[in-house]
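Working notes, structure below.
Complex shown without one protein chain; remaining protein chains in place.
In this document, chain identifiers A, B and C correspond to the written order of the chains, with residue numbering beginning at 1 in each.
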Amino acid sequence: MMKKRMLVAAITALFTMAAQAADMNKVLRVAFNVPETGFDPAKVSDTYSGAIIENVFDPLVSYDYLARPAKVIPNTTVALPAVSADGRVYTFKLKPGIYFAADPVFKGQKRELTAADYAYAIKRHLDPTINSPWSFLVDGRFVGADTLVKAAGKGALNYDSPVEGIKALDKYTLQLTLTEGNYNFLQILAMPAFGAVAREAIEAYASNTNAKPVGTGPYTLKEWKPGSKIVLEANPNFRKLVLNGQTLPKVGRVEVSIIEEEQPLWLAFINKQLDISGIPQAALQEALVIDPKNPLNVKLQPKYAKQGIQLERKKDLEVTYQFFNMQDPVVGGSAKEKIALRRAIAMAFPRSETIAAIRRGQAVPMNYVIPEGVAGHNPAFKGAVKYDPAAANALLDRFGYKVGANGLRTLPDGKPLSIEMATGTSGIEKQWNEYWQQAFDSLKIQLTFKYGKWNELNKANRQNKLQMWNLAWGADYPDGENFMQLLYSKNAGDANSASFRHAEYDRLFEASLKLQDGAERNRLYDAMNKIVVAQQPWIFGDTRIRSSLAHSYVKNFKLHPLLNTTWRYIDIQK
Amino acid sequence: MTNHTPLLAADAACPASRSLWQLGWQRLRRDRIGLAALWVVAAFVLLALAGWLGLAGSHWRHEVAKPNTPPALFKHYGPATVELTAADIDAAQQHHTSTADASAATGMSAEDDPLAADMAAAQAAAAKTAPASTAVPPHDGSLVCGSDSRGRDVLQKVIQGTATSLLVGLSGALLAMLIGTVLGALSGYFGRRVDDLLMWFYSVFTSVPDMLLLLAFSAVMSRGIDTVIMVMALTSWTGTYRLMRAEFMKHKCREYVQAADAIGASHRSRMFRHILPNVTHLLLVQFSLLTVALIKYEAILSFLGFGVGVTQTSWGAMLAEAPAELLQGYWWQMAAVTLCMSLLVTAFSMLTDSLRDALDPKVQ
Amino acid sequence: MFAYILRRLWQMVPTLFGVMLLLFVLFNWVGGDPSYILAGKSFSADTLANIRHQLGLDQSLPQQFLIFVRQVLTLDFGISWSTQQPVAEILASRIGPSLTLALPMLLVSLLLSVIIAAIVAYVRGSLTDRIVTLICTLAMSVSALVYIIAGQYWLAHKLGWFPILGWSDSLATNLWYYIPLPLLLGLVVSLAPDIRFYRSCFIEEMGHDYVRTARAKGLSERTIMLKHVMRNALIPVVTSLMMSLPYLFLGALLLERFFGIPGMGNEVLNAVDRSDFPVIKAITIYVALATMLFNLLADIVYKLIDPRVQLK
Partner (left out) sequence: MTPLSPLLSVRNLGVSFRMESGEHFQALKGISFDIAANRTVALVGESGSGKSVTAMAIMRLLPDHHTTIAAGSEILFEGRKLLQADRHTLRALRGRDIAMIFQDPMSSLNPVFTVGDQIIETLMLHTGMRRKAARQRAIALLQEVGLPEPGRKVDAYPHQLSGGQQQRVMIAMAIACEPKLLIADEPTTALDVTIQQQILQLLAQLQKKHGMAVLFITHDLGLVGEFADEVIVMRHGEIREHGPLQQVFSQPQDAYTKALLNCRPQLDSRPARLAVIDDFLQDQPYQPPPQRARGYVPGDDIVLDVQGLCKSFESREGLFGKRVFHAVKDVSFQLARGKTLGIVGESGSGKTTVGLTLMRLHQASAGRALFNGQDILAMSPREFHACKRRIQIIFQNPYASLNPRFTVEEILLEPMVLHGIGHSHAERKQLAMALLERVGLPSRALQKYPHEFSGGQRQRIAIARCLTMKPDVLICDESVSALDVSVQAQVLNLLQDLQDECGLSYLFISHDLSVVKHISDQVMVMQQGQVVEQANADTLYAHPQHPYTRQLLAAIPQGWPHPGGVALA
């Protein structure tokens, strides 16, 4: 069976320069702890599906595996694109001789990757019938695209109608014209969601594009049992990709199991049923020796180090924050006593304790809206309020939040004060809630929890029904703009979940958009951060540091700050 | 004339007359296992009562020891991991900052903060009244059941958990029985249309998998004891319904009910004054069965995230923490809960068996 | 008989309708709005409206219910809202693993529990009986959760007797490699109550007059037990068995979750979590249908074992 497949691969390889480097007998076994949803780049947005898409599809540009900080490099293009002087026109030259993975849709023909495929892939994100979760990245971005979208109405986009902004000049040349300059555009294009798709494949599998990803990437989807197992196999048609003298990918088969419970996930790794795994929160202390002097200084427990297990760490490009609904009559508003209430809650929350107990020290407190590793971050800025419940109480006293007969504070006007915090129902969320309860207890403010699934809470938040909720924002691309926009008033109710509206902030944000990363923009960002700290729409959380483990026989194991997976670089030598 | 009744001659010496309940109680008292089980259950109920009234386990949320301290007896068997504290994080952060460019350290200056004056005043006030640091002397190694991940006394938690779980079990069972009995009585007693309608209702409920009903009901209601109880009642009334329906069907044809009909007793009187007391012993047995089932149900429900909130704890909520703890070798919370739960559930099951025998009117 | 089956089938219609109504109310009322999942982390109101339109959520409730009715009639539940896979395919791929775990569990459990129950009923009142009963009661008192967590931790991880988890495409591998531990833990959970129930069935039958007749005939106790009592006691056993069959599909939810078995139970949890209404609808309707059919089957089997039963 395996031999036969290799034979076929060898025959097809005769006609191409591509060499099948992967050893089909090598299997990489990994696990997701959340079920994936599907593999149509224009339809899904979750990290786990993204990890698969990343390996099946090829975006125009990608990141250097080894360079730190992350560096955009050409992927299917000959070189980085030529950018016009005004920063609006990008011209890409594709490498010829890149082929899609074999698929019945191509009727046995080899299908070469063309510029039109990228144009098609980008347009799909605009298609109203697809409802791409990434549409916010492309809406209004390309010249002439709006007219096309408007023409489509609720129906499908007319892909054949030419668009000024998304143009395949010839078979290998793609020209993208932006409505305005954007310094993050290449990073956006490096996202797996913008990998090339073959139009005929999408149309042939129109009813089920999620299960039939056909791309030019290093792997193809071999088997998919939704929510249970995903098997990737090396794509025999994959172009020749050499890194440090090694032809990629190395591993012929990647098996992804979905294991939602922490215990089996961790035990499966320890018992070598998985080759690479993250460390579940519960197992952090069991797996790592954490230096209390510097919790970020960790090493593997000797018993694991002895086995040759490798530890890799990366700081996530994310912030976590507890937001207040700024439109809420109780916790929102910019009156002084409202700010005082929010400030007091922030001051009463024992953030360091949560980092110690829940994160096991594997996080750094957030002090700036932009996390470390993202352009625009200011490590010197100390935005978080000091933990000081006594002062918080004194502050509330000053603003007339008196303690009533029942031992709970009331609003200054004497009405009862009760705050509702939205939360999920998982065990870890419960741990967080215990600390929130402790914080509110110390303030003598009544706290209730509104439990719900993520989508229900999201809906409630959009309907302005929440008061507080905890969210995390991971970088779509490593630029500060991706974070600062979280408090931009035009994004209120969407990415700006706190519905924060502040004229000065907006003015500064709009000004910052016109600037490239640099001191000038950083100054604006600092000013904006000060507004955020003063107004307190968020209580700053933390930025997690992720540890990943691999068994000794896994070679080339290294984490990348922006790539979801590094499977194509990994080798197994048992 | 036969007024002369030697049959009752011995009557004068007869002991006080006893109802079937009293007879049942007597039989139960003679059943040593049943009696022991009754005492155990009673002890648990007392404990739970103390828990509800705040007499026991009310300090379960206090952090009295270092996190994950092993039980006193197993002091040396716990894993030797170092628990981080907030101070460690703060210290590391200080350290981190000092190595960074201190000159660029920015933050919010007073002129940026609308609350600057108030903050200063509040901090001053707090500093003045600041009590001496209220660090709790850690009870290291002296806790019978050890401490949990937040340094709370597991024993206190178990007591509080007993209170909650028992409350959940008992009231869930009670509510389920109430629904089941009322519907079952109506259905069995009136038959025909009423029965058809209620049977339809019943078969609909039994056809939908319990788990799904549970998930759906829990999703609609907010979290907390009341919800857990409601959800359980709504999913577990069917057994009682079936039982009561059959019993009412049987009893309504019994001669004593017909006799009551003949003397003009109303439907309500016949259903609840005549028949109900005659099936109560079955209800009692059903009640204890249901209670046990619901206590175990609660554990699963909590594990799936539908349990009680953070201000309450229950056995299920504690068991839900077990997998994470076990990974790190902290077995004592699971052990304590399992032990307690086994004891109560075993006692309850044995009591059920004894009750079944003791209250069976056939055995006389 | 034929008329009876026809009538019973006919009676399923209102029940099924009720199930649909209940399901519809529950999930349209509480089930969350899946469009918020599909829309991703940042989206416009238009996108949301579009998604709702595509899912048919913008139609009036009666219309949506009508669509549901049509789906049930054609048994075509369309595609999953979260993965967009045909629901039929999802279910088809899930049923196998569920049954691979559940059927052996059912069979082994049935066999063991009937045998043990018969033995302890035969020696009722003896020390053996009391010990077995006590063990069963004790075993029943521990939460299934504890068995699974502790079983996986100690038996698979610490002792290494079993794999931690996993599933393969080969039935044989599953049966001899992956199934044993979940099977064992499932048995520990299910055996005790079964033994107790069957024991009481046996003991109840042993009190009947026909047993006295059999003794008066001079039959040995063993013959009485194995021939006369067993056949009668099988009636409640078979009934309870039949009733439990539909739950096979869903029953081992926790086991599936901990042991990575891609079965129905896990799928239901995921579907509820993602408000994947089509999958929930399909599973519920199928389980409801199975429940009703097995109830009917139970009555027919009942008739086969017990000639007294009149099918009305």
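Assume a residue touches a chain if its C-beta (ideal position, glycine included) is under 8 Å from a C-beta of that chain, and two chains touch if they have at least 3 such contacts.
This is a predicted model, so every value here is computed, not measured.
Q: So which shown chains sit in contact with the chain we cannot see?
A: B, C
Q: Among B:245, B:274 or B:296, which one is in touch with the chain left out?
A: Missing-chain contact among the listed residues: B:274.
Q: With the missing chain put back, one of C:58, C:129, C:204 or C:306 would touch it. Which one?
A: Considering the complete complex, C:306 is the one touching the chain left out.
Q: Determine which one of C:35, C:232 or C:266 touches the chain that has been left out.
A: From the options C:35, C:232 or C:266, the contact with the absent chain belongs to C:232.
Q: Go through subunit C and note every residue touching the omitted chain.
A: 3, 6-7, 10, 125, 208-210, 212-220, 228, 231-232, 305-308, 312
Q: Could I get the residues of subunit B that touch the absent chain, sorted low to high?
A: 1-8, 11, 14, 17-21, 23, 26-27, 30, 254-256, 258-265, 274, 277-278, 361, 363-364
In this text, only the chains that are shown with their structure count from here on.
Q: Based on which chains are in contact, what kind of graph results: line, ring, star, complete or other?
A: Contact pattern: complete, every chain touching every other.
Q: How far is the middle of subunit B from the middle of subunit C, if each middle is the mean of its Cα atoms, in Å?
A: That gives a centre separation of 25 Å.
Q: Measuring from the mean C-alpha position of subunit A to the mean C-alpha position of subunit C, what distance in angstrom results?
A: Taking the average C-alpha coordinate of subunit A and of subunit C, the gap between them is 39 Å.
Q: Which positions in subunit B are in touch with at least two other chains?
A: Counting only residues that touch two or more other chains, subunit B contributes 219, 323, 326-327.
Q: Please set out, as single numbers or ranges, the residues of subunit C touching at least two other chains.
A: As it turns out, subunit C has residues touching two or more other chains at 32, 149, 153.
Q: Give every residue of subunit B touching subunit C within the complex, in rising order.
A: The contact residues of subunit B facing subunit C are 200-201, 203-209, 211-213, 215-217, 219-220, 292, 296, 299-300, 303-304, 315, 319, 322-323, 326-327, 334, 338, 341-346, 349-350.
Q: List the residues on subunit C that touch subunit A in their complex, please.
A: 32-34, 36-44, 46-47, 50-51, 53-54, 79-80, 82-86, 90, 93, 149, 152-153, 156-157, 160, 163-167, 257-260, 262, 266-267, 270, 273-275
Q: Inside the complex, what are the residues of subunit A that reach subunit C?
A: 35-38, 40, 43, 45, 128-129, 131-136, 139, 154, 207-211, 225-229, 257-261, 263-264, 267-268, 270-271, 273, 452-456, 458-459, 462, 491, 494-495
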